[in-house]
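Following this message is one structure expressed as structure tokens.
The complex appears here minus one protein chain, its other protein chains still in place.
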């Protein structure tokens, strides 16, 4: 990364105050600015950094400017937060997608590889797998038989995509996530547990992002489904035959047990557990660490294990925190009552 | 997968109603049948699908047949669920085990590889490791020094088996699971924590299945043990020196802390935490998300954090849900008591 203030200003249509030839080589948060770095100020409460920051170039919202001349070079725009986001997206695109098949990958003759695909060294592509145009498969990825990956996906190093799973367009799957491992299904017998074959697959629709170290199990029969636009954080368990709708956000270390159905636009907090075979509606919010064990209606907000209404939980928890005092009050009432009875 | 109805009927000794030459190429759950697919109906509540399913062939329990002629081709058996399981197992076996050493694997000269073993590309087998007859080691697996793997095991892509660990026969270890990483042991000193060498190993007995992304730590000295027939789901932590008995089922994201001993035939729910240095008996059930912090007797059922008797927890939790109302009742009692005192 190396840009001049005037280059940056041209990307985001900003006005320069100061030296337009100032060069930046990195980006800092404004609280920890470094010389030679770019940052931004969009809120009044950070505007004191306009004078004190060590950053060399700062993008700033025009409403925060009240003099002619500052220590760092400023780039003045209408909304500094928005301009900074645009800039970061541009930068990420400029870094360029990787392209080409690296030496040392292992690709089956019957696999179909689209144009402008990147396949890293030590990646293994099994028979009849298809990888769509522009997708980037980093090193050490395992792609099973008959897997289909759409266009412009990014599959990070060490991800495993098992046989016959299907991934849509524009998906991101981070490192060491396993898509399509066997569901956890065993039949109880007197001699022990007998494995029930897991013959279904996983379908991941377009625009899904899945974090690192997740386990998304294949269905027993049929499909485990992650709907369009859903975003899944790290270390998450999605069991066999779960169906997740569109545009959900699921935070780290949550787990969804088998055959549960989840609608659209839900927010599921970190370390939440959801039991199997239930139905969660739409626009539901589930507080971190909650345990959901029954169906959930649209727009409910839940907390606790087992989870109940969020406000009820908080209200009851206030009493839990006072429990020792409450029991003291009951003791007093009993004492008073005894006194009365004996009087 | 491509079979005719008559081939399938011959595998499971069924009677055909309809066209015995109907071809199926896949399997569907009955609720989401697809043309060209096979499914099964074993329960009365699904029998309406006999007429409406899009599936081309349906295996059906004989008691559900009440006419001569149906839309799909039927295969009539005594117990459709059982026959379907038999069929799925047959199918999985027919798919054939992989065999042979793929180009691009790295196998030490002193490693001993049994007959009919499969070793995938990019798998690394260290010195003096032994892999038993018929075992399948997928690509990207790391096998440390002196590791012993039994017969007919399946080790999935990206699993890591560290030095001197021992795995029995017929075990399945899914992708990205780490067996034999260092236990978490440090000595507190004024300058910081000093690593305690972890010189033991992990012993996994016969017929064990371990899901993906699990961490099974090696013992400090001696062995961490997973007993025969125990089944472990995904993303599970088993700390150093834990001993787990036979035929346990442990659900996803549970964690067992160091040196704890667990008996046989226990069921441990998802996201359960068990503290270190305790003893859990046999046939215990621990509800999801519970936190177990003391010894557990045979056949106990537990819930809560810290975990108590399951029914007690549920009963008390009903009161917790009514806590605001309960406090209101106490307020009333105090008001009444005050009135009486003042009257």
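Labels A and B are assigned to the chains in the order they are written; within every chain, residues are numbered from 1.
Basically, contacts are C-beta pairs under 8 Å (C-beta built on N, C-alpha and C of every residue); 3 or more make two chains touch, one makes a residue touch a chain.
All values reported here derive from a predicted model rather than from experimental measurement.
The chain that is not drawn here is touched, among residues B:17, B:239, B:262 or B:286, by B:239. The chain omitted from view is touched by exactly one of A:14, A:72, A:132 or A:158, namely A:158.
Among the residues B:7, B:92, B:106 or B:324, only B:106 touches the chain that is left out of the figure. When the omitted chain is restored, the residue from B:217, B:264 or B:300 that touches it is B:217.
Residues touching the missing chain, restricted to chain B, are 104, 106, 122, 124, 140, 142, 158, 160, 162, 176, 178, 181-182, 184, 186-187, 192-193, 195-197, 199-200, 213-215, 217, 219, 221-222, 235, 237, 239, 241, 253, 255, 257, 271, 273, 275, 289, 291, 305-306, 308, 312, 315-316, 319-320, 326, 329-330, 333, 336-337, 340 (touch as defined at the top). Although one chain is not drawn, its touching partners on chain A can still be listed: residues 27-29, 32, 39, 85, 88-89, 91-92, 102-104, 120-122, 138-140, 156-158, 172, 174-176, 207, 209, 211-213, 228-229, 231, 233-235, 246-247, 249, 251-253, 270-271, 288-289, 305, 317, 320-321, 323-324, 326-327, 330, 333-334, 337, 340-341.
What we mean here is this: only the chains that are shown with their structure count from here on.
Averaged Cα coordinates give chain A a centre that lies 25 Å from the centre of chain B.
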